[in-house]
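All remarks here apply to the structure that follows.
One chain of protein is taken out of this complex; the other chains stay put.
Order of writing sets the chain letters: A and B. Residues in each chain are counted from 1.
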Amino acid sequence: MHTAIQVENLSRVFNRRGTAPFHALRGVSFDVSYGEIFGLLGPNGAGKTTTIKIMSTLLLPTSGRVTVAGFDVEKDYTHVRPLISLISGGETSGYGILTVEEQLWMFSQFYGMETHVARARIEEYLKVVGMWDSRRQQMNRLSTGMRQKVNLVRGLVTDPKVLFLDEPTLGVDVEASVIIRNIVRDWVREKPERSVILTTHYMAEADELCSRVAIINHGLILANAAPSQLKQDLDSRAHYEITVDRLDGDQLDHITASMGEGNDLVLGSDKVTQSPMLVAHLMHESDIARLITALAGQGATLEYMRKLEPTLEDAFLKMVGKRFEDEEEASPVS
Amino acid sequence: MKKKLLLFLRTLNARAYVRIFGQMREATWVVASVLGGFFTMTTYIYLYRTLGTGSEFTGLVVLGGFMTPFFMNVLWGVATQLYWEKEMGNLELMLVSPAPLSAFLVGLSVGGAMHTMLRSLAVLFFGIAVFKVQFTVLHLPLALLVFLVTLFSMYGLGIVFSSLFLYHGRDAWRTADLVMEPTNVLSGSYFPARFLGLGLVGIAALIPTTLGLDALRQLLVPSFTVKVLDWRWELLILIGLGVVFVFIASWALRAVEYKARRDARLTLRWQ
């Protein structure tokens, strides 16, 4: 079996007293293969956490079906639980009075691990995250980043087949985020039967880690593809930013006419140097050579040029219709 | 089967560890437990002196004072624990793990009982050493058996209650707070339960401390005559109650977990 998770037509309705039923998921379908890091992207209230809760057996679907490693999360949840682990960002779970080592040992026992095996893995992973020296510190004395590293170790120590990461780098500094991302990537590479489901607010994180991402909004999957594919689908044209020493409107019209239909040129100015700056949307990448020749023909000297790559955020913008941060501010908390 | 049993025992051990060793780090509880035990004992002794009931009564209330902390622990340490675990964000991690909820609760019970023992022993110590209350040690092994069976039955009841806390939030917590003291009174902590009349005792007997205390008083206080039933019958009933509670608890935890998963209550905080 190559499918770690299969989600078929998943719906979840929350009935709240005095308000209309809230449709958190409306027929969501996707699958995740072993060896894959799969991302779920979407603003707050989109349905990401609801999906994770259903997949991790904490919530029942209203309709639809989810299997993890071939087991139905609704009926066979006792078979699912030994195979999964859940790490949520910003969580303060555990017991503050325990040391890091004790806390991790305690959770390993909830998975029935032998103590000597658990201790060896705890040592291994604490060293990987750079927290071996803090193993005897009490949990309530740790910083947010350290606590999140311990949470990650907690999730990995039990060697799950499927790891659910719900905003794992939320509130964590850059350095700790990089460590967490590297560990997750290496962990999946280590064994082919492992997979990760990641929800994140950080587009760059999803772009860097995920082999596929699904963009979800208002309980619907809007797209499901590799990040590179999503970006490519966004626009097939090539985009360049070119700064020159001089260029006026007449010269631009001349160049535009020479470039032919489908190639758009927009003239502005560099914010720092105030030099004329041209943003070119070209039908073919090879058209850049013609453009540079045309610029030279008008007597403009090239000062700076860069190719503009579409980002995952651009893809999100296209799908959801708003900038991610705007969605964040506007959405109700789910 | 062996794997399941090992998982149960490992979970039990780990959860009990938090209660026993984790709490030891905060030394204040030792002082508080001993002082609390002393004040409980002082209250009982002087209250009964004021009532003029005779010295034999003080032996009965020392035993009541000995059992009360366990009763409190069942209600606050076991029954409400799933509510607190949910509020702390631990419940979802416990549920996502393969360990059964009952293993967490039994671990909590074992840890809680050992933690509570200090206060109970402090009550006993002050009763015997300071206030010269006398007990017979002739039936000490039997009394120990009754005590352990009472604990088994009482913590079984606590686990039944805990399933309610899995679904409900502050409403269950408030209800427990409301019934705690009346239940403690009715179970005969402050006086022989027989004085309540058979009707009330019949209802109060559903709380294992009622018959457990009565049996302990028969075995440890020679002058005690106002018993509810012979201690042998009481022991049998307590075993029966314990078994029934364990069965109900195991069914209720599964049923309520399903209901809570369906109604999105498992991770609902500040409920």
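Simple rule for what comes next: contacts are C-beta pairs under 8 Å (C-beta built on N, C-alpha and C of every residue); 3 or more make two chains touch, one makes a residue touch a chain.
We take it that contacts and distances are computed from a predicted model.
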Name per UniProt, for the chain absent here [options: "ABC transporter permease", "Anti-anti-sigma factor", "Polysulfide reductase NrfD" or "Lactate utilization protein"]: "ABC transporter permease"
Options B:4, B:49, B:227 or B:259, residue touching the unrepresented chain: B:49
Option from B:9, B:142 or B:180 whose C-beta touches the chain left out: B:180
Positions on chain B contacted by the hidden chain, ascending: 26, 28-29, 31-33, 35-36, 39-40, 42-43, 46-47, 49-53, 57, 76, 84, 87-90, 119, 169-171, 174, 177-182, 185, 190-191, 195-196, 270
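Definition applied: only the chains that are shown with their structure count from here on.
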Chain centre separation in whole Å, for chain B relative to chain A (CA means): 48
Of all residues in chain B, those that touch chain A in their complex: 3, 6-7, 10-11, 13-15, 17-18, 21-23, 25-26, 88-90, 92-99, 104, 258, 261-262, 264, 266-267
Residues of chain A defined as touching chain B within the complex: 14, 53, 56-60, 78, 81-82, 84-86, 88, 91-95, 97-98, 102, 105-107, 109-113, 138, 154, 158
